[in-house]
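Have a look at the structure below, then the notes.
And then chain A:
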Amino acid sequence: MQPLVQLDGVSKAFTLHLHEGVRLDVVSDVNFSAAPGECIVLGGPSGAGKSSLLKIVYGNYSCDAGHIWIRDGGEKIDVATAEPRRILAMRRHIMGYVSQFLRVIPRVGALEIVAAAGREGGLDSQVAQDRAQEYLSLLNVPERLWTLPPATFSGGEQQRVNIARGLIADRPVLLLDEPTASLDARNRAVVVDLIERKKKAGVAIIGIFHDEDVRDKVATHVVDVTHFAAKTA
Partner candidate 1 sequence: MLNDLPDAPLLSVRDLTRYYGERIGCADVSFDLYEGEVLAVVGESGSGKSTLLSLLATELEASAGSIRYRMRDGIACDLATLTEAERRLLLRTDWGFVRQDSTQGLRMSVSAGGNIGERLMAVGARHYGNIRGTSLDWLGRVEIDRGRIDDIPKAFSGGMRQRLQIARNLVTHPRLVFMDEPTSGLDVSVQARLLDLIRGLVSELGLAVIIVTHDLSVARLLSHRIMVMKGGRVIEAGLTDRVLDDPHQPYTQLLVSSVLAA
Partner candidate 2 sequence: MSTHVSATASPEAGYNFAYLDEQTKRMIRRAILKAIAIPGYQVPFASREMPMPYGWGTGGVQVTASILGRDDVLKVIDQGSDDTTNAVSIRKFFERTAGVRTTTHTREATVVQTRHRIPEETLREGQVIVYQVPIPEPLRFLEPRETETRKLHALAEYGLMHVKLYEDIARHGHIATTYAYPVEVAGRYIMDPSPTPKFDNPKMHLMAALQLFGAGREKRIYAIPPYTEVRSLDFEDHPFRIQTFKEPCALCAATGVYLDEVIMDDRGGRMFVCSDSDFCEERRSAGHRGSMLADAPAALTGDSTHA
């Protein structure tokens, strides 16, 4: 099966010019791929570069070397060198991202945030609206919160809005950064179920799961990111 995501020799370091140019190596020569229906879990301790890798795939962070090949129809696009509008188009149709922190447009209600994400992902207005309600209900976000902006929600509620936003459209690639971090057992189970549904639908998932239980349930394989630690001289 052709992978939907392929990392090839990816390296990343931060240079902090404001701190005398201190160089922080993050990862070096990363190689792995994700095929449809697979859930690749990035493992390793905190600070190993797991989140950074997801952001690199999404185009939110740049990389210093290597390629991130994303399959788009019959083509392969390298996120490392793609034009901004290409990356934005891929985010609309191909890659979904659920981050640890909810950073949304302020002053917009939760339901609308999720429905908008659906429309952006190519869903018809009515379908987006219906699915947004479906996901928020599944994720136990009470209806009375649907018209309120998530900035005032609890951490767990914000996280669930985030998940709905990331999963609502039919994108073939999903990047999940600690999606169950602030959730209770009941909601963790919902998320596991949603991930399984996506896998069955042929979505390629790359995720970071702090919770071992969840990880064991969803992972196709685990990639240990410490293998890609930068080799310091």
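The candidate set was assembled so that all candidates are chains of the complex that A comes from, given by their letters.
Here is the rule we use: contacts are C-beta pairs under 8 Å (C-beta built on N, C-alpha and C of every residue); 3 or more make two chains touch, one makes a residue touch a chain; residues count from 1.
Computed from a prediction, not measured in an experiment: that's the story for all the values here.
S.K.: Only one of 1 or 2 touches chain A in this complex; which?
M.R.: Candidate 1 is the one in contact with chain A.
S.K.: Quick one: which bits of chain A touch candidate 1 in the complex? Just the residue numbers, please.
M.R.: Spelled out, the residues of chain A in touch with candidate 1 are 14-18, 55, 59-62, 72-73, 75, 84-90, 93-94, 105-107.
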